[in-house]
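Heads up, one of the protein chains got dropped from this complex, but the rest are sitting where they should.
Note that the chains take the letters A and B in the order they are written out, and that residue 1 is the start of every chain.
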Amino acid sequence: MHELLLFASVPAHQHHELLQQLAGLTAMQPRHRLERRVIYKAYRKPGLINTRVGASQDLQGHDMQRLNKMLNGGMFYTQVVGPVSEADFGAQSPSEDPDAPMSGTDAEEGSGNHLYNYENQPWKLEFRDIPEAGTRSAVTSRLMASASLPKGDISTPMNAWGYSYVTEYAVEGDAFILNDIVIFLHRVLHYPTEQESHAPRRQLPPFQQMSPLERTGSYVLQASITVQDGGNQEMMRTASQHLFGLREQLKSAVRLEQADRLSLDTRAK
Amino acid sequence: MSAPKQDQLKTLEQSRQRLVQLTHSLASLITSLNQSDPLPPWNSLQSQASIISKNLLSVSDHLSDNRELLTSLVAYPGPEYPSRTQANTLEQLLRTKLDPRVDDWVARGRKAGASALEDKGTLSEADLAELWDWAPVEANEEARQRNWGGNFTLEEREAGVQNVVTGLRRVLEDEGDESSEEEEGEEDEMEVVGVRRQSTGAGFEFDIAPASAHQKPVEPVVPLDGILRYMTTGVSPGNR
């Protein structure tokens, strides 16, 4: 799959109004999204990968094949993304009693005491290639693939694939859909402690303690279209045209632009 | 009989300069008429007309201010002038007789001026003179009481600007009122579609409104590529 993108930086003071404008443009209410994102980096040359993820993991063979293909191409940074809710932040882990039945992340909601169970955290591996160079088109275009990962602990399978933990952050924002385009107005949130860690957190701090990476609180507007077959020139052109159309519609509010290619460089040197 | 003195020559030089301006402005009107089909934009046409009129007025003011000098100055060809071969040009230059159409125009003015006095029901010559003395001052005064341009009329401002139904959500600023800058009570609810008046005056334009002063504008300190780089590889901005 290919992904075509345009970006814009949105100062904090414009955020509220832009949300309204996007809601008007797309004729829909914003869909709030909160994600954990974990960055992994390949530490060894791709080669023979023995993926013994564990018997309990229910990865489908198809997904597994795709994952292997995706991860064997070269040395890359890659992201693991897991959806969370605001209630998950600052929530207790379920009791450590190994006999206790595993409960879903929101199973305890009825008791009024929300728990966050890391073991049930769903994950998706999001692979992105470095954007294509020298394209005449004014959009960022890159190869992409994603696959579901087993729930819960991802360090073990990721290490097995030759990836080591780099860092973790959260992304908070609102998504809109305009035909084929997903418009995501978001910002990066830091975890409060900057102490060294080597694996994703098993517990999340209270949401109020999260601080924006960009300290003025600005947002990033990302407009993207995925194309099934990147080799289909006509589809790629159509997708670009759609993005340009959006850029034109939004031009008096924000300037959507191609991203600096090297800022999206996922190659691990 | 004497040759013109230095200051008189200066007056003549001023006449020349003003005529130069008038000639230029007329020439530029002709050029722009020739270059456009069917007509230049009305606003450019109007501004040209206004320039011509200003230059014309400047010539006319000058002529009347220096009436005494100019009526007592006579011009005649010097011996150097090739009168024999260029008599026509000379005649053209020294012509004082009015063009027949202008002559007719003067005649009509004369007739109108005379008949105005003949009619018993209208103002006498003295009354007219008085009226014409009075009117410009009075009209000017009236004009000064108005605010030409601005969002509210004088009457509206006296009755209280807040009572005016504009139908607009945004608050129109009242330039006439110095204190208005302190009231920053813009409504919370923003229109998705903004309306603004185009500066060229051609109606309204509807647009997705650019950022308004909702919050204190603070520009981001981390550039976009810094954020994207962090999101991609975890490299903190400014830490490269």
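Just so we're on the same page, a contact is a pair of C-beta atoms (placed from the backbone, for glycine too) under 8 Å apart; a residue touches a chain by one contact, two chains touch by 3 or more.
The rule is short, and it goes like this: contacts and distances are computed from a predicted model.
Colleague: Refer to UniProt and select, among "Ribosomal protein S5 domain 2-type protein", "Mediator of RNA polymerase II transcription subunit 17", "Transmembrane and coiled-coil domain-containing protein 4" or "Ragulator complex protein LAMTOR1", the name of the complex member that is left out.
Modeller: Answer from the record: the omitted chain is "Mediator of RNA polymerase II transcription subunit 17".
Colleague: Using the document's contact rule, name the residues of chain A that touch the chain not shown here.
Modeller: Its contact residues with the unshown chain are 1, 27-28, 31, 175, 177, 179-182, 225-229, 232, 234-235, 238-239.
Colleague: Suppose we count only contacts with the excluded chain; which residues of chain B make the list?
Modeller: Residues of chain B in contact with the hidden chain: 1-5, 8-9, 12-13, 15-16, 19-20, 22-23, 26-27, 29-30, 33-34, 38-39, 49-50, 52-53, 56-57, 59-61, 63-64, 67, 69, 71-78, 80-82, 85-86, 89-90, 92-95, 98-99, 101-102, 105-106, 108-117, 119, 121-123, 125, 128, 131-132, 135-140, 142-143, 153, 155, 167, 193, 202-206.
Convention: only the chains that are shown with their structure count from here on.
Colleague: Which chain B residues qualify as touching chain A in the complex?
Modeller: Touch list, chain B to chain A: 190, 192-193, 207-212, 214-234, 237.
Colleague: Please output the residues of chain A touching chain B within their complex, sorted ascending.
Modeller: Residue positions touching the partner: 7-9, 11-14, 16-17, 20-21, 23-25, 37, 39, 41, 77, 128, 166-167, 169, 171, 188, 213-218, 220, 249-250, 252-253, 259-260, 262-266.
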